[in-house]
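Structure record follows, encoded as structure tokens.
As you look at this complex, bear in mind that one protein chain is not there, while each of the others sits in place.
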Amino acid sequence: MKFKIEYYAQLRDEAGCSAETVESIASCPAELFSELNATHCFSLTQNQLQVAINDSFSSWTSQLNDDDLVVFMPPMAGG
Amino acid sequence: MKFKIEYYAQLRDEAGCSAETVESIASCPAELFSELNATHCFSLTQNQLQVAINDSFSSWTSQLNDDDLVVFMPPMAGG
Amino acid sequence: MFAIIETPADLVKLRVDLNDRAAGGYVTFEGWVRDHNEGQQVLRLEYEAYPALANREGSRIVAEAMAKFDIINAACVHRTGLLEIGELAVWVGVTAVHRDTAFAACRYIIDEIKVRVPIWKKEYYVSGDSGWVDCEACASKK
Partner (left out) sequence: MFAIIETPADLVKLRVDLNDRAAGGYVTFEGWVRDHNEGQQVLRLEYEAYPALANREGSRIVAEAMAKFDIINAACVHRTGLLEIGELAVWVGVTAVHRDTAFAACRYIIDEIKVRVPIWKKEYYVSGDSGWVDCEACASKK
């Protein structure tokens, strides 16, 4: 399947890009993050992050579908 | 002794003036209020009011001195 | 800073005067003239103060808030005179490093102002009647 990934804050800095499209056999965000982490060596671990699929908060074990937009989010720090 | 009295809000309406100077033998605000009440028939009783002498909150039994400014205050209703 | 004012508050200036490089949180409370009170439709309000004591007691309350809470600055102004619906009657502003104390101090100031500062209000009703309003503390005891 093909996924669009967007990166923000320190994940963007570490990925070196704000978005990328990847081909993957990952069936859920946890698998997808593990794959991307192998490439980008993020300093944050999965349990420090939240994930959104298609602009909605999701669980790490949600089913991914082709063309999904997946965003991994560092701890919120607004305000 | 001579006292200057100022009236505010409903007490001013009921006294028909915002200030007056009175000659009195009252030794404390309680006595003074009782005298003035005989003249003006206020709708508020002493226990509903507070009193200030010379722009400071005072007790009803404080000693009055000649030329004191005495103000009887209805319940505060600011804000 | 506390002041009784007879003309509309300059909200921009009040805010700028509290701006501080060390402040991370700024909380304000505004009391507005609303169109109803205790079941009656209100046309306008008239506020009257005993100015010398009102300024003294208002300043004391702001100073108490500065002493009680870990805040940077605090200010309060209260209008007097005839006010129309929607007009600002009272304004409180508090700055602090963190929001917790700014909220607490702002709340403290407005609560104390309402029961301790010699200010009274007369309501003018749509019905044609008018009347001096009981104090907040008295009303809540009814």
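By letter and in written order, the chains are A, B and C; residue numbering begins at 1 in each of them.
The working rule: a residue touches a chain if its C-beta (ideal position, glycine included) is under 8 Å from a C-beta of that chain, and two chains touch if they have at least 3 such contacts.
Owing to the predicted nature of the structure, the values given are computational and were not obtained by experimental measurement.
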| item | value |
| --- | --- |
| Touching partners, among the displayed chains, of the absent chain | A, C |
| Residue of C:Tyr26, C:Tyr47, C:Phe69 or C:Trp132 touching the missing chain in the full complex | C:Tyr26 |
| Subunit C residues that touch the omitted chain in the full complex | 11, 15, 19-36, 85-86, 97, 99, 102-103, 106-107, 110 |
| Footprint left on subunit A by the chain that the document does not show | 6, 8-10, 12-13, 50, 52, 55-57, 71, 73-79 |
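Here is the rule we go by: only the chains that are shown with their structure count from here on.
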| item | value |
| --- | --- |
| Whole-Å gap between the CA centroids of subunit A and subunit B | 74 |
| Interface hub residues of subunit C, defined as touching at least two other chains | none |
